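A single structure is presented below for examination.
Just one protein chain is left out here, and the rest sit where they should.
Coming up: chain A.
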Amino acid sequence: MSRAPARNGAAPRRPGDEDDICPVCKSSRYLNPSMRFLVNPECYHKMCESCVDRIFSHGPAPCPVAGCARTLRKARFRRQTFEDLHIEREVDIRRRVAGVFNRREEEFESLRDWNNYLEEVENLTWNLLQGVDVKETEEKLDAYKEQNEEGIKQNAAIESQENANTEAQFAAQKEQARLRREAALNEELDERREKEEGMREMVDMMAKGDGDADTIARESQKVVLKKSTARRTAAEKSRQQAAAVPLFSIQGLKPLTQAAPEKEYDPFGGYAIKPEYYYLRDHYEHSWLDSARSDAQITAGGYDVGEYCARAMMEAFGGLGVFVQDEIGGRQMRAEKGVGTASAAAAGGGGEEGVDGDVL
């Protein structure tokens, strides 16, 4: 009876309990042992649960702490995780920043870039924490979020998948440990049983009375020893097998990478139609070209001077890049590869010409 209050008296010894007085209603843990404190991430002012009920049940109201007039809602009140409210706030901010800046190390070319990125992020967080250039920082944050929406989503998905994996792994490991423990226990029990059996057999043999007691004892000892070594090797073997076939645990897998978006259809199959040996200008200064440009008789029919220039240049340079010897060598090579590929190559070559023709 007399011990109970003593225990209660000892309870406030816990850290953080010394200031166990609600700053709003001034009730203390002494009067209300089940008092819980809640904070709102809006302003991080601490108050007890009954205060929250009293003040905020009828909708949003200003914070009752003097000098803080922020409007708070009841739904957002929660228990604090950390004793230090600064840390509580810091972690909230970090959660928000980490939700946006969730790039992964694999995405960076070098370690230094990754580290620079980390520092950059840390700087942003630091600014938010210390209240330096908050507006600018927020803007940066939003801008980044908008720009990289897709990437953020992807990385978040990867991360959640990773978390699920590790959790599964932990569970599997626990299960394995339990199994191993059980196996060890069973092994021990078996061993003991065997030993007892051996003992009993030996006593039986001795009771029957045939043979010398010493020899019987020695014989039975040998039998027990043999059995135990056999069992041990069997256990070792099964253990090795178990080790060889792990329960599902795949490590070192690269995280899933999103397949590259499908490329636009390219009718030329990757052949460039850009001239190789010359540079086509938009405008060529020439008197009769000028007249062609301005002459309604010519332009009305859809004649394009540019087209003409391109063709003229093409004709002038055509064949310059062709080295017959190489072509022959190439053709022979292709022929060796097989008829199918050779014809395909020929068709490809034809295609090339066709392309040129098209341009012309």
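Going forward, a contact is a pair of C-beta atoms (placed from the backbone, for glycine too) under 8 Å apart; a residue touches a chain by one contact, two chains touch by 3 or more; residues count from 1.
Methods note: contacts and distances are computed from a predicted model.
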Open item on the list: So one subunit is absent here. Using its UniProt record, which name fits best from "Coronatine-insensitive protein homolog 1a", "Cytoplasmic tRNA 2-thiolation protein 2", "DNA 5'-3' helicase" or "Vacuolar protein sorting-associated protein 35C"?
Closed with: "DNA 5'-3' helicase"
Task: Omitted-chain contact residue, chosen from A:Arg29, A:Arg54, A:Lys74 or A:Arg94 - done: A:Arg94
TODO: Based on the whole complex, identify which of A:Ala66, A:Leu111, A:Ala207 or A:Val324 touches the chain you can't see.
DONE: A:Leu111
Open item on the list: For the chain not shown, which residue from A:Ala168, A:Ala184, A:Ala234 or A:Leu280 touches it across the whole complex?
Closed with: A:Ala184
- [ ] Mind listing the chain A residues that contact the chain we can't see here?
- [x] 7, 10, 13-15, 81-84, 87, 90-91, 94-95, 98, 111-112, 114-122, 126, 129, 163, 166-167, 170, 173, 177, 180-181, 184-185, 188, 191-192, 195, 228
